[in-house]
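Complex shown without one protein chain; remaining protein chains in place.
Labels run A, B and C following the written order; every chain starts at residue 1.
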Amino acid sequence: MKTALSILTAATLATVSAQGALAQETVKIGVLQSYSGMTSLGGQQTDFAIKTFMQKYGETPGGFKLQLIRRDTTGPNPEVAKRLVGEVVTREKVQLLIGPDFTPNTLAAAPILTEAKVPSFVTGAATTGIVGEKSPYSTRTFFATPQLCKPLAPYAVKQGWTKIFVVVADFAPGHECEKFFVEALKEANGTLVGNLRTPLSNPEYSGYIQRIRDAKPDGVFIFMPLGELSIGIVRAINDSGLKASGLKIMGTGDITDEGYIDAVGEAAVGVITSGIYSTQHDSALNKEFVKSYTAVAGEKNRIGWSAVSAWDAMRLTYDALDAQKGQKFDGEKFAAFLRGHKIESPRGPITIDKSNGDIIQNVYIRRAERVNGVLQNIEIETFKDVSFK
Amino acid sequence: MASILTVLFNGVAYGFLLFVMSVGLSVTLGMMNFVNLAQASFSMLGGYILVTAMQSHGLPFLVCLPIVFVLVGAVSVIVERLIFRHFYKTDDLTQVLLTIGLVFMSIAMATYFWGGSYQRFDMPSWIIGQKEIFGLTLETYRIFLVGFGAVMAVALIFGLERTQLGAMVRACVDNRRVAGACGLNTELIFAFTFAIGGGLAGLGGALSANLLGLDPNFPLRYLVYILIVVSVGGMGTITGTLIAALTLGIADVLGKYYFPQFGSFIIYLLTVAFMLWRPHGLLGRGA
Amino acid sequence: MSVMEPAPAAVSQSGHDYFATLARWKIWEILFWAALAGCYFVPEMDRMLMSRVIIWGLFAMSLDILLGYRGIPSLGHAVFFGTGAYVAGFCGKYGWSEPISALFFAMAVAAALGWLTGKLVQRVAGVGLLMVTLGLNLILFDFVLRSTDLTGGDDGLQGIVIAPVLNMFRFDIYGRTAFWYALVVSFILFIATRILVNSPFGLALIGARENPRRMITLGAPVEGDVSRAFMIAAAIAGAAGALLTQTTQTVAPPTLSFQRSADVLVILIIGGAGRLYGGFIGAIVFILLQDYLSSISPVYWYFWIGLLLVVIVSFFRKGLLPSLDALLQRFIKRKPDAPS
Partner (left out) sequence: MSGIILETRHMRMAFGGLVIFEGIDFALRRGERHAIIGPNGAGKTTFVNLVTGLLKPISGTIWLDGQDVTRQSPQQRVKSGLVRTFQINSLFKALNPLESVLLALLERDGRGRIAWQKVAAEKQQIDEAMALLARFGLAGDAYTLTDSLAYGKQRLLEIVLALALKPKVLLLDEPAAGLSTQQGHEVFSQLANLPGDTAILFIEHDMNLVFQYADIVSVFAAGSMVLQDSPENVRKSPRVREVYLGA
């Protein structure tokens, strides 16, 4: 009798736990970022942001258990990225992807993600036309080049800085940014007094600086998306005395990225940039975000855009998973849910475009200043709901 | 006119920057015939020691430089005693592989100890800004670099290349047994040369890192430049390294000023042409 | 022949046997290729990774012709790999989607570039050669990266379409076609290379590696042979590059970066130069370890790769294959074959 009872109990327990297991379906998320080499900061920030988010909002959104699978894309290396995407999709059977970072990697991954119907978050690639167009299941939480490269042109002209010199890194993103900025400058009736494309591997700027000096511009617009290039050129302009003589230094937020603004040092003070996020953004959510992120990552690791993009990717993931509560995970529904979805991000409000999953967000004009001795990007003007086109 | 002279001066300054970065490798390669790519890691270490001494301990810049020289020199002797000395007789490729392995390890170690991001240098105020000299506005740090590099070059050429010590080191490298028999302590001389080479690499790192930005990938990013300067100059000659560094520095800056559309081509093309013209370098001793 | 005394038939016969034995397929060679093919059937095997290993092995083998057999180190071998990769990419982009003919075309272009490079460097040796090849590599990389309109620059070439192999096997995301395509092409090129190194020309390359001055006094066109060796090595490297493009349908500047030239040299040295299999062994060790390390320790895997290099040059001076071979020889105590 006793035995029969215990068997019965065991069977009941088994059923209950089986139901529990159903409720606790595991969703595997591939995190494909650069963790090594020159671009490793992105990967680090992504990890910190995900960790912070999960500590704060729990690990079972919508009753799904999350499992993270990390891989190192090593930088813009589509061959590696494509293989890794293939590997995590076919062998690890991930159902969601945060990454891969960089445009070439995103492009290489798209066919696999389309074929396998795996939703992905573009958290580190900015080229236009690479989101919905390439994979219908992708969503961008980063930014699109025009959002960053256009607004500074009208802003500069409004300030009376009409003669602009453009310096970009000599590779595809640089060429794209140059195009958008020059277009916007023309629309705003500014004058392009010269432009330069500088090599990606370049320890010496003085020859270029002299050219800028010769052209006598009011301001210089810079696009240098790598740490050592940003440090190099901003310091070179400062050291040459051009900044002291009144030249306005402008650029995309890369040149005063929180990740290395301390290394740019005093030269960064007064530099005007366009950006999607600053730790100084004035909102309750951001203050909360900065506090909890810093608790996880430490003071030394400052918050960059990769962190915010990963954070928002997690926010969107949690929202979409909550919407599928009690059901089996469905990638297509997941992607569809995000279209037109609107959230409050630490950077301000963002909207995922209905038609193609790209991002619509505020773009801020910021000035680098010392706040309590620490270099910060202070938001001084806001362009609202800027399109990705 | 003034702008041409300024550009020229900047080229010379860049040349001296290349010189201080490469001279460490030039010494070990020239004197010891040892292909030590890890010199680039010693440079990085020099940069990090400078950061730590200046930022964390508040030591003045000029005090830090000798500290960097001594500490990196000491570290390189330790590495020499532990690892390099077992590889003196191996071929170039083995040495390249060994030392590039060490470079990889050093990158990971730097990430571990100092983090992956770029370091902050607060240079003293006397060295930033510009100075008026002969009607030209020149950057103070570049003037410092030219002066420092020139003193270093003179000291090395007359102190290492043309002295008893230089001859002794060469004798040891050319024939260890005979040199030993002549009463030279080869082990000590090798260690000493390594200390100088490493110390110089450290100094080069300290002087360039605050200008170029310092992160764990520093060695890989600038290794190619160091290789180019040393091989164009010719193995085994500090004078050659100096001439090559200045030539390439001036050519690069002038090229970027007059033909900005060519980017890095000029320095690479120049390297290929030089090496085809003189495969052993400008002042190389030949095989 | 008048002054020649006829050699005893037995002596003469032993000479024929010697060369026949050298060229004969060994048991372990057959096992090696069978094992490589067998990887396909191992459940849970990452076939894309395996095809990558095979392609790197082929690439390293092409460098072996130069370094192992002719004794020329090159720091710019990725130039040929990248050329093959981009040519295959352009073919796929502009409508020539049939992979096998495109592969041949890529090989031909790479071979032409190799021949020219050989012409340029045939009088240069040592450090000069290293720096010239490195310089050429940097120039080409810079060119490809900057020419956004032509090559897509950093984003890589877009819109590459590769037709199914033999009109039957589509390149799928599971890497089934990629695996067999890479393996079969590599095996065919391996056989061709194997014939080459066992041929009179192969012997002439080894002779010039050992003593170029003596080869000249034997009347050998040593400088021309440098061009020929470069041409052949470049063709095979180009094939490896084309394979990578076709199996992944992507090509971007990293395929011809200096980093890649350095990696392939490392792979060859790890495996052991001058053994024909050194490249494949090195690729298996290096790529698999790199993959494994970067997945367990994404941030610090550089350290372990560096340590691997240090350990290998410390304890396996001539690379894994020769060291293991020597160990084996000592173990079974039989007369060693003359290495060639």
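One rule holds for everything that comes next: a residue touches a chain if its C-beta (ideal position, glycine included) is under 8 Å from a C-beta of that chain, and two chains touch if they have at least 3 such contacts.
All values derive from a computational prediction rather than experimental measurement.
Trainee: Please provide the labels of all shown chains that the missing chain touches.
Mentor: Looking at the entire complex, the absent chain's contacts are C.
Trainee: Taking the entire complex into account, which one of C:Tyr18, C:Tyr94 or C:Tyr292 touches the absent chain?
Mentor: If we include the chain that is not displayed, C:Tyr18 is the one touching it.
Trainee: Among C:Phe104, C:Phe143, C:Trp180 or C:Phe201, which one is in touch with the chain left out?
Mentor: Of the listed residues, the one touching the omitted chain is C:Phe201.
Trainee: Contacts of subunit C with the missing chain: which residues?
Mentor: On the side of subunit C, residues 1-8, 11-12, 14-16, 18-20, 22-23, 195-196, 198-204, 206-207, 210-211, 213-222, 228, 232, 338-340 touch the unshown chain.
By our rule, only the chains that are shown with their structure count from here on.
Trainee: Could you draw the chains as nodes, link the ones that touch, and say if you get a line, ring, star, complete or other?
Mentor: Basically all the chains touch each other, so complete.
Trainee: Among the chains here, which has the CA centroid at the largest distance from subunit C's centroid?
Mentor: It is A.
Trainee: So what's the Cα centroid distance for subunit A and subunit C, whole Å?
Mentor: 39
Trainee: What's the distance between the Cα centroids of subunit B and subunit C, rounded to whole Å?
Mentor: From the centre of subunit B to the centre of subunit C is 34 Å.
Trainee: Just how far, in Å, is the C-alpha centre of subunit B from the one of subunit A?
Mentor: A distance of 37 Å separates the two centres.
Trainee: Please list all residues of subunit A that touch 2 or more other chains.
Mentor: 40, 44, 170, 197, 199
Trainee: In subunit C, which residues are in touch with two or more of the other chains?
Mentor: Residues 142, 146, 299, 301-302 of subunit C touch two or more partner chains.
Trainee: Any idea which subunit A residues touch subunit B in the complex?
Mentor: 37-38, 40-41, 44, 170, 196-199, 201-208, 210-211, 213-214, 227-228, 231-232, 235, 239-241, 244, 259-260, 262-263, 265-266, 300-302
Trainee: Quick one: which bits of subunit C touch subunit B in the complex? Just the residue numbers, please.
Mentor: Counting only subunit C, the residues touching subunit B are 73, 120-121, 123-132, 134-136, 138-139, 142, 146, 258, 262, 265-266, 269, 299-303, 305-310, 312-314, 317.
Trainee: Going by the contact rule set out above, which residues of subunit B touch subunit A in the complex?
Mentor: Where subunit B meets subunit A, its residues are 3, 6-7, 10-11, 13-14, 17, 111, 115-122, 128-130, 137, 139, 141, 208, 211-215, 217, 221-222, 224-225, 249, 252-257, 260-261, 263-264.
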